[in-house]
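A single protein chain has been omitted; all remaining protein chains appear in their positions.
Think of it as A and B in the order they're written, each chain with its own count starting at 1.
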Amino acid sequence: MTGEPVTLRVNGAERPVAAVAPWTTLLTVLRDEFGLTGAKRGCNQGVCGACTVTIDGEPVRSCLSLALNCADRDIVTVEGLVPAGAPAGALAPVQQALAEGNAVQCGFCTPGILISAHALLRRNAPLTVDEVRAGLSGNLCRCSGYKKIVEAVVSASEARP
Amino acid sequence: MEFVRPDSIEATVAALQADGAACLAGGATLVAMMNADLVAPHRLVSLRDVAALREAARQPDGTVVVGAMRRHRETAEETDLRDGQLVLSEAAAQIANPPVRNMGTIGGSCAFADPAADYPPALLAADARFSLIGAEGRRTVPAGDFFLDWYETALEPGELIESVVLPPAPARTVGSYTKLARVAGDFAIASVALVLGMDGRACIHLAVAVGACGPAPVRRRDVEADLIGGGLGDTEIRRLTDALAEAFDPVDDVRASADYRRRVAPRMVRQALVEAQQRISETP
Partner (left out) sequence: MKIADSFVVAAPVERTWRAIRDPQVVGACLPGCEEIEAVSPTLYRARIGVKLGPIAAEFAAEVEVVEEEPPVRVVTVTRGEEGGRASNLRSDNILTLAPADDGGTRVSYEADMTVTGRLAKFGFGVMKKKAQSLASEFAGNLEARVNEAASGG
């Protein structure tokens, strides 16, 4: 790969890449260089939301973020929702809620949904159905399984201490 | 393709003075077009580290300067915007969806000038001006002279948007932005931005801009001027919507036919004006 070196901070770890071309997106580096295949390449146009990650705490499209523009940022992917050092198989509360609510069908949109939902849940109050729908409006589910996804996120918001 | 990340406006302008140089703002449009193989700039000039472009500030007279790198989410939540200026925050809140609003910027969106985008009509209704900067220095272009044609603006090669400047809105004006779209967050089938001020039954401030009905947002200042001082009932609204409709040049696309846009936009204007008057009359 031609380009320049960059170090990205992903899920708390500094990860160097030897050469990144200017047009290479964060999504490509996450998947192809780091093997973090949670974020999916759906439309590659910023529409579907399957590639959603957080940068400095805010959900964004990794397919519309150029890797070289992400240096010195805090990037969290779905793989980073569970704190480092947690036992194998441990799930973050939002993951637990989707699993228990049968809110996963084919699973392709799930990583993006989890990231968006996780960001929503940082607000310390129970969420209404409308708030969750608005918060997840940038994540398409091709199986159209929205009802259970929204219910699961609402229940996760109510379950918090 | 090369990638540069200057940290000042001066260095940015210098970096833009090369053939095929393009500003990378939030990336929401440019990177999508690069991914689709539609554009391939020779030099990407990232605006990420130019702190001055990220700020918004309210001046003592009520003028609000919004830096080109302000994200849609920030503009949607901007507390410096008041009265009629709120047309801009209402528009920002209806762009796309939360992740895209965390990325996309007002400068990036306006430079791309999608005819169905939300900022162009809002800025035109707010009588906003663009502050542009290039090798020759700064210049100011009113929103009405900035959006020129399909995806074309007054930006010259080597120039960038530094900020968008909203003049103070007259006290007690209201601003509103309504958009008709297939689903929340899609580009508009048609949209209406308005700033309205009433003194009792008399209209004292009127600005209505329609989006997604032509290459640039459509506004009829001539008719607006005629309506100032009088009432704003069915007849007057009809005069304005007829004049606006004359200036429409909408496209047929996947969102709606040109004919549908011609029919629906005047009704949206009417509804928005009726609702805005109601809001004003209910405000103590």
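Keep in mind that, in the parts below, contacts are C-beta pairs under 8 Å (C-beta built on N, C-alpha and C of every residue); 3 or more make two chains touch, one makes a residue touch a chain.
The model shown is predicted, which means the values in this text are computed figures rather than measured ones.
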Displayed chains contacting the withheld chain: B
Contact partner of the left-out chain, one of B:E10, B:E152 or B:D242: B:E152
Residue of B:E10, B:D234 or B:D252 touching the missing chain in the full complex: B:D252
Sole residue of B:M1, B:A14, B:V39 or B:A76 that reaches the chain not shown, by the stated touch rule: B:V39
Positions on chain B contacted by the hidden chain, ascending: 22, 30, 33, 36-39, 112-113, 115, 150-152, 215, 249, 251-254
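By our rule, only the chains that are shown with their structure count from here on.
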Euclidean distance of C-alpha centroids - chain A vs chain B, Å: 30
Residues of chain A touching chain B in the complex: 4, 21-23, 25, 44-46, 49, 52, 58-61, 63-66, 68-69, 116, 119, 134-135, 137-139
In the complex, chain B residues that touch chain A: 1-3, 5, 24, 26-28, 31-32, 34-36, 40, 44, 46, 48, 73, 96-100, 102-103, 184-185
